[in-house]
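Following this message is one structure expressed as structure tokens.
All protein chains of the complex are present and in place, except for one that has been dropped.
Order of writing sets the chain letters: A and B. Residues in each chain are counted from 1.
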Amino acid sequence: MRRTSILIGVLATALAVALPASGRETADPGVTSNSILIGGTTPLSGVASAYASVARGAEAYFKYVNARGGVNGRRIQYKYLDDGYNPSTTVQQTRQLVQQDRVFAIFNSLGTEHNLAIRNYLNSVRVPQIFAASGARTFGTGFRSYPWTIGYQPSYYGEAIIYGRWIQKNRRNARIAVIYQNDDYGKELLAGLRKGLGRMSNRVVATQGYEVTSTDVQSQVARLKASNANTFMVFGTPRYAIQSFIYANRLGWKPLMFVNSVSSASNIMEIASDAGHNPRVRGAISIQFLKDPTDSTRWVGDPGMRLYRQIMKRYLPRANANDVYHVYAMAAAQTFVEALRKAGRNPTRAGIMAQIAKLDSKNPFTIPGVRIKTGRLDRFPIEQVQLTRWSVNRRGDGRWVRFGPLQRTPG
Amino acid sequence: MRASNTLLLALRVLGVVAFVVAIAILPSFLSDFRASEFARVGIFFIALTGLNILTGYTGQISLGHGAFMAIGGYTSALLILGRPGLEASQLEAPDWLPVGDGMQDVWTIPIAAVVAGVFGFLVGVPALRLRGLYLALATFALAVSMPLVLREPETLTGGTNGLNLFGTTEDRLTGAIDNSVHIPVLDKDLTFNDWTYYLAWTVGLIGLALAWLILRGRPGRAFRAIRDSEVAAASSGVSLASYKTLAFAISAAYAGAAGALLTIVSTIVTPGSFPVFLSIQLLIGVVIAGLGSLVGLILGALFLYYLPVGIQELADVGSLPDGLQDAAKSPGMPSVIYGAVLIVVLFLLPRGAAGFLSKLSFPLTKRL
Partner (left out) sequence: MGELLQQVVIGLASGSIYGLLALALVLIHRATGVINFAQGEMAMFSTYIAWQLVQWGLPYWIAFAATLVISFAGGLAIQRVVIRPVESAPILTVVIVTLGLLLVFNGLATWLWSGEVRTFPPSRPFPTRTLDVGGVIINVQDIGIILVTFGLVAALWAFFRFTKIGLALRAAALYPDSSRLVGIRVGWMLGVGWGLAAALGAVSGMFTAAAFPPLEPTMMQAVLIYAFAAAVLGGIDSPGGAVLGGLMLGVFLNLVGTYADDLQDAGFPIDLEGLRLPVAFVFILALLLLRPQGLFGRAAARRV
């Protein structure tokens, strides 16, 4: 009697172990009955570790979703590996995720070169490369050759076109100086600006590149000042954008300034304002598509930002909730969750790519009116942005004030 | 006396044979992916073997070996692509540059080694006048500058995005696309990971044999004489100039081969693949390895590859308390652990693994 019951117990256990395995035949790797495993790479060490928030914010959002039952009964496990911002390491880590950890999809990996380095491989093995965290155009335009790859944010190129068009319409006397990061990122912005300026593109009177190995850009700003420009475009990363604002002021130059969205979070502008000593930030123009976590006045009662703060407090209590990269990350994670939900009870890699190619939804973390939308020939999930201007009140406190209509960033 | 010498030789031969056999059969015990990890260990092993000749045997510090790897890596990538491949990537080579029409990846490795070796020779000539920290700066400057310099001729090197080999060439990147490599001699098919593993370690073993030949002969004696005392070496007729530049060239050639292999296993090459930290890592590896023992070099290479990987795994260990696990994943913490482990290891092994091993079992692992 006892022996048979043990035998039955063993059999039952064996069956229980075997069943999901046999049921898995139809499902793609990474999907089990109660979980789905996705992966990505991000720099947790080295010069770019500030971008780690892009992975950690998404992780926090997934934890929140899991705590509320997951997606179609499955918990999302998000495994992100440290690539130290080295593309060669990105390749190795991605292979680990695909070949060893057998992830369902690569999600939210960070960096332009880094995503380019794995794009061919992922497409050859038909693993989705979802929401590559880079504003390079090619992640939105290359879908014919790379159907398994898609980006998320508006392209740098499209963003700069909007600045160019605005100048063309509203600043006919512009003489434009540009400081840009001397790599693909900076150059795409510069190219977009020229495109948007159209006939006025000859008004770009001076450009200066800087290297990420530079300690400071004062020399570049001084050279741009010597061109007598009245409009100063800053296309860089936060450190050098802050310096551009501060040095322009120190050198007694008074142009109207533009700063690209990577470097225009409110906390960055506050540092650039030099504790209210720097008038150059007044009236500076940028674009916005995410809700700004540092803007305490605008989003007080907003449910999206309340949710954001709540998730940060619960799942990333030590992290800085004012870091806008966390907002970006949660926006991307939210869209992913939505696509996964629509992919149905038995999600497949092809299935989720099909959903991602026909997104049409709102997102609690983007500014009002923005729709996350893709289509057969449109692989830029976010492509609506609004111009915004840094306005400073009497007490010297500044904040972004959006103006004009929502605009489409041309791919 | 003689008998013990013979015994020693026999033991050493046995050790090397065991090493070769171990390399040959290791993949059967590993998952497919682990093989690709050991391929990268092999790449570090090659670079360390070369750096050991320069730093360990000749006493010349180099903080710039990542730059030589970059030279090898780009040489290999350009040759694999050739003019048609570059064109397919919307790039082009100037007419005077002999990039060819595309070459099978394996054959680019020796060429990459030679090109890097020539480059190392050119660096070695001015380095003759520099010693100690000044040489450290000169080579460090090389490491810092190389990514910037390689990025600059954008139409040739693809700028910051670099060159992509995966799928842009017919099938010159052996086995990358269909993940299968046919080995005619054995009539066997290998996966891409296994293939790169065998490729890296074959090059590694050839490099090891060459190093052994170089170091046991006249150059080896000259190198050691220079390290122990330049003045004494010079006064006993060793030409400092030729042997120091020779050491630079040889060790750069090893780095070049390692760089070519890194390009092949990564299927891409970008300036960011050869950061300053790579050069620093190699120096760390050589110090961890200690002077001139095969086991030391292997341990050094394993340390370089598996320390960061191990730190990552830490974050994944299920049994760890939540707080610890979260800490290991926090930005910055991987660096702290890496640095702390490095310091502790050097406390325990101030003369590297080789120093420790020679204390432990002096006769067996005496010298390479």
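FYI, a contact is a pair of C-beta atoms (placed from the backbone, for glycine too) under 8 Å apart; a residue touches a chain by one contact, two chains touch by 3 or more.
What you see is a predicted model; the values in this text were computed from it and never measured.
Novice: I'd like the shown chains that the missing chain touches, ordered by label.
Specialist: If we consider the entire complex, the absent chain touches A, B.
Novice: Specify the residue from the set A:L97, A:L256, A:I271 or A:I287 that touches the hidden chain.
Specialist: With A:L97, A:L256, A:I271 or A:I287 as choices, the missing chain is touched by A:I271.
Novice: For chain A, which positions touch the chain that isn't shown here?
Specialist: Residues in contact with the chain left out: 45, 47, 49-50, 52, 182, 208-209, 211, 213-216, 218-220, 222-223, 226, 238-239, 242-243, 246, 250-252, 267-268, 270-271, 274-275, 277, 319-320, 322-323.
Novice: What residues on chain B make contact with the chain left out of this view?
Specialist: 55, 61, 126, 129-131, 133-134, 136-138, 140-142, 144-145, 148-149, 151-152, 229-232, 280, 283-284, 287, 327, 330-340, 342-343, 346-347, 350-352
Note that only the chains that are shown with their structure count from here on.
Novice: Would you mind pulling out the distance in Å between where the CA atoms of chain A average out and where those of chain B do?
Specialist: Chain centres of chain A and chain B, defined by C-alpha means, are spaced 35 Å apart.
Novice: Considering the complex alone, what residue numbers of chain B touch chain A?
Specialist: 31-34, 36-37, 40, 144, 148, 151, 159-162, 164, 166-168, 177, 193, 262, 265-270, 272-273, 275, 277-278, 308, 311-312, 316, 329-335, 338
Novice: Residues of chain A touching chain B in their complex?
Specialist: For chain A paired with chain B, touching residues are 44-46, 49-50, 52-53, 56, 79, 81-82, 84-88, 91-92, 95-96, 99-100, 112-113, 116-117, 120-121, 124, 183-185, 211, 213, 318.
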